[in-house]
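Excluded from the complex is one protein chain; the other protein chains are retained at their positions.
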Amino acid sequence: MTKKISRRGLLSGVAAASAAAAAATVSKRSTAFAAPAVVQSTGSTVDITYWGSWSGDLGKAEQEVVKRFNESQSDVKVDYQFQGNYEETAQKLTAALAAKQTPDVSALSDVWWFKFYLNNILAPLNDFITAQELDSSDYVDSLWNEGVRNGTQFWIPFARSTPLFYYNKDAFKEIGLDAPPATWSEFAKIAPQLVQKDGDTVTRSAFTHATGASYVAWIFQGVDWAFGGSYSDPDFTIRINEPKSVAAGEFYRKAIQDGWANITQDPDNGPDSDFYNGLTASTMASTGGLVTIMANAKFDVGTAFLLEEETFGCSTGGAGLAVLASSPPEKQEAAFKYIAFATSPEITTYWSQNTGYMPVRKSAIASPEMQDFFAKNPNYKTAVDQLPKTRQQDSARVWIPNGDQIIGKGLEQILVNGQDPQAAFDEVAKTLTEEAKPVVEALAAL
Amino acid sequence: MQGRASLATHATVDAAPHALPAITRRRAFWRTEWFLFVLFVAPNLFFFSVFSFWPIIYSAWLSFHRWDLIAPVKQYVGIENYRYLLYDDVFHKVLLNTLTYTIGAVGGTLLLGLLLALLLNQPLRWRDGARAVIFAPSLLSGAAISVVWIYMFDPRFGVIARLLSFAHLSSPTWLTDPDWAMPAVLIVSIWKDLGFATVIFLAGLQAIPRDLYEAAKIDGAGAWWRFRSVTIPMLSPIVFFLGVTTILNTFQSFDIIQVMTKGGPVDATNTLIYYVYQEGFVAFNAGRSSAASLVLFAIMLGVTLLQVRYGERKVHYG
Partner (left out) sequence: MVEVSVLAAPRGAGRGISWPRVAGYAAMALAVIVVGMPLFWMLSGSLKTTQEVFSFPPAWLPASPRWSNYADAWQAAPFGRFYVNSLIIMIAGTAIKMANAICTAYALVFLRFPGKNLIFLVILAGLMVPEQVTILPNYVTLSDVFGQSWINTYQGIILPGAAIAFGTFLLRQTFRGLPREVIEAAKLDGCNHLRLLWDMVIPMSRASVVTVTLLVAVSKWNEYLWPLVITTTEQMRPLTVGLTYLVNRESNTQWGQVMAATVFVIVPLLIVFAFAQKLVIEGVTAGATKG
């Protein structure tokens, strides 16, 4: 022990020694642990590890994408590993960074990728885009631009969704409407007629709000824009407590107080189940829920663009793919090959048809295969038609650490506790401004 | 760390069969109880040192810094994180919630457990079967079973709403109502721990010598008085034991809240342990999370020291 050894080295050495001691104490048949698998590279093939957040049916579709990629060429072999939901994936990536054992490519949701970008964790992709001649103009603009910082691409859209207005066609027909009105104020006028009651108990409300801090802040983004407000400017000037946003908040609150809207009982999964079970005549929920809603509703499901007020507003959400800067250059290049494949027109068509996520390529949307699919699924077309009108999300929700939770909690105060929107948003603005400071500093330092 | 480490290494080397000469040389030491003590206690202490104490020491250090868990730099901020907690309304609410949750869960579990034990102590048929059913929830994964409870609490499709409707009551919107979310979480928590408490109370009841009751009867004590003067005192070691286990369980109860409410709505079920997680792994405020975890650590340590002091006394009394 004359050599200088690090504390970590010492600790781990002792760990092993004591593990042996413990095993020896346990019994004579001391348990031998399997040695960890060693990653082997086979010939010229580059093996890359890909962390994602898709399980169940989505996981199967994802596995299929990876399988097709691995079969399509022999230079790169992708190993897809499910890491839990978006939040858990980000947590694990954080731990992996601390341990310096990161995957090569990772799925990161809209609210998470920026944090890693700020810390220089994500590899700039422009050189790969040029080298591999990826046609960035073919990507849906609002989706593509969300991953660009100062002209550099860090995050490629993959599993993207938008909110959609869902309505029960049968219920709307009963009051003589084929489709929802164009604006929220007109909707508020007809909404009371959509409510059904059994005595004092509301058995069907006109509209159901999402809850759950992150989700509600995402849905409300579009409403806020429609009312002419915004959460913030791109430079982190907070605007959520300005009159137009407050008016949108007041609209949310009043909808509940007037008795025609309620909030979902399933904060984790959104208002989808309320809707397809006929407990509400309409709702706003992710396009990702379309498949389930269509499969479970016992009535005629209608979909529409989000309602307008002063203007139209609709945000995008979901996850994109990013390459880790810590990976060696050849792995980064291989990882990007996979990303290019996974977002190619052909694969995005397969992926979106099997998952309900939006096709990220314009040419995919225009393809005969997709058009054929739209003909069979007109509601799906609504979502895709709305896509070009979507906007990149405000920095306050996606770029301020925990911003979605902070805004969401303010909205919960309004929806659940009936708090005055001005007061709630003032509080939110204060917290957001506070939390934005380190981000602004970090950006200045980049 | 150094001293402990060398002890551990020592132990291993000497205990290993190939180190025979070392053993002969130290035969005298090997025989001493001190050595055996070290051998027996070192692994446990070692694992605690590496996997519990080191993290909490690290946390203590982090609590004076601002860090987002990713950045290479951890910025020293002095007691800023603690001051934040001191003045933060959310944190005050979290402390209050923790108190409510702990008192509710411990009180509910102990009280209902005692009542059920008194019931199952009666000469009723099938009581062993009943005891088994009541004990079963304590074996289950909190995360898994909470998913089931979410559906039971659903005010529309849920079985609880259905049962309430038989009584012509309308269901509260449990998990989305700030006033009802805590009771909902408490119900699940109590449901899960109840069986363990019942079984242990039952054992305690059965260990009470019958003649104590007979004697009290002869003294003319009524039923209530006999309960107060015989049952309760005889059960006090059990109450102590269950108190310790349930309090520590409750302080660290995370799964149920994570799955059912995520601390919401509007922080209504945000407890200290959840706050530590939320600030650390959702908001990535490592410093603030660490400061909160030290508060939690200090509270638990305080509670335990009190209990150990009291418990030690109990053990001697028998």
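Order of writing sets the chain letters: A and B. Residues in each chain are counted from 1.
Rule of thumb we're sticking to: contacts are C-beta pairs under 8 Å (C-beta built on N, C-alpha and C of every residue); 3 or more make two chains touch, one makes a residue touch a chain.
None of these values were measured; they are calculated from a predicted model.
Chemist: Consider the whole complex, including the chain that is not shown, and state which of B:50, B:106 or B:283 touches that chain.
Modeler: B:50
Chemist: Using the definition of touch stated at the top, determine which of B:64, B:101, B:149 or B:180 touches the missing chain.
Modeler: The single option touching the absent chain is B:149.
Chemist: Touching the left-out chain: which of A:101, A:126, A:257 or A:371?
Modeler: Reading the full complex, the residue touching the unseen chain is A:101.
Chemist: Have a look at A:70, A:85 or A:120 and name the one touching the chain we're not showing.
Modeler: Only one listed residue reaches the unshown chain, and that is A:85.
Chemist: Mind pulling the subunit B residues that touch the left-out chain?
Modeler: Listed in rising order, the touching residues are 33-34, 36-41, 43-48, 50-56, 58-59, 69, 115-116, 118-124, 126-145, 147-149, 151-152, 156-159, 161-162, 165, 191, 194-196, 199-200, 202-204, 207, 213, 223-224, 226-227, 231, 237-238, 241-242, 245, 248, 251-252, 254-255, 273, 276-277, 280-281, 286, 290, 293, 296-297, 300-301, 304-305, 308, 315.
Chemist: Of the residues in subunit A, which ones touch the absent chain?
Modeler: Residues touching the hidden chain, for subunit A, are 8-9, 11-13, 15-16, 19, 22-23, 25-27, 31, 33-34, 36, 49, 51, 54-59, 79, 81-86, 88, 91-92, 94-95, 98-101, 103, 159, 161, 268-269, 273, 276-279, 286, 288-289, 291-292, 295-296, 298, 318, 355-356.
In the analysis below, only the chains that are shown with their structure count from here on.
Chemist: In whole angstrom, what separates the CA-based centres of subunit A and subunit B?
Modeler: Taking the mean C-alpha position of each chain, the two centres sit 35 Å apart.
Chemist: Write out the stretch or stretches of subunit B touching subunit A in their complex.
Modeler: My answer: residues 1, 5, 8-9, 11-12, 15-16, 39-40, 42-43, 46-47, 50, 54, 66, 68-72, 150, 154-157, 170, 173-178, 261-262, 264-267, 281-285.
Chemist: In their shared complex, at which residues does subunit A touch subunit B?
Modeler: The touching residues are 7, 10-11, 14-15, 17-18, 20-22, 24-25, 87, 91, 94, 97-98, 115-116, 119, 121, 201, 211-213, 263-268, 274, 277, 279, 401-402, 405, 409, 412-413, 416-417, 438, 442.
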